[in-house]
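In what follows, a single structure is set out as C-alpha cells and then discussed.
A protein chain is absent from this complex, but the other protein chains hold their places.
On to chain A.
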Amino acid sequence: MRYWLAALICLVASAASAAIPTVLTPFDTKALVAPPGKGVRIVALWSLDCAYCEENLAALLAFQRSHADVELIFVATDPVSERAALEARLKAASLDAVPSRAYADATPERINFLIDPTWGGETPRTLAIKADGTRKAMSGALDAGRIAKLVD
C-alpha cells in the first residue's frame, strides 16, 4: 500500500513537472495573439514534421534569456492528441521549460488562419506581437539577427 502511494505520487509529480502542451482551440486564438500588457509576445509555431523547428525554438529561447521583456510561447500545429510526441520532442531538445500549446483541431488550417490569416501554414513561423498592438511575422528558421529584426 505504501509502495502504491509512493508510485502514484512519483507519477503525478513527473507528469506535472514536464511541459505537457495544453490545448489551443479556435476560441483561444484571440487571447494568444492579443497585445501583451508590456514588451513583446513571441508565438513560435512549429510541427513534428518540421526538421527546422527545434533550432528555431532554441534560437528564440536564447533570445528571450537575454531580453527580459519577451514573453515566449511555443505552439505546435499538430493535434493535441500528439501531446506525448510533442512533449518528448521538446524535452529531448531541452525546450520543455517554455509554455507550450498544441492545436485542438485534427487539421491545422482553421487555427492557422485564426492566428495569422496571411500565413500559408509553412513552419517554422514566428509571430512577434507588441504591447502597442503592432505585429510582425517571419517564416523559416531564424537566427539572432532576424529575431532582432522581427521584434524591432
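The working rule: a contact is a pair of C-beta atoms (placed from the backbone, for glycine too) under 8 Å apart; a residue touches a chain by one contact, two chains touch by 3 or more; residues count from 1.
One rule holds for everything that comes next: contacts and distances are computed from a predicted model.
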*asked:* As a check of understanding, state which of "BNR repeat protein", "Tol-Pal system protein TolQ", "Biopolymer transporter ExbD" or "Outer membrane lipoprotein carrier protein LolA" is the UniProt name of the chain not shown.
replied: "BNR repeat protein"
*Using the touch definition up top, pick the residue from A:47, A:64 or A:100 that touches the left-out chain.*
A:47
*Touching the absent chain in the whole complex: find that residue among A:20, A:73 or A:98.*
A:20
_List every residue of chain A that touches the chain not included in the displayed model._
8-9, 11-12, 15-16, 20, 26, 47-53, 56, 78-79, 81-85, 87-89, 105-110, 112-114, 117-125, 137, 139-141
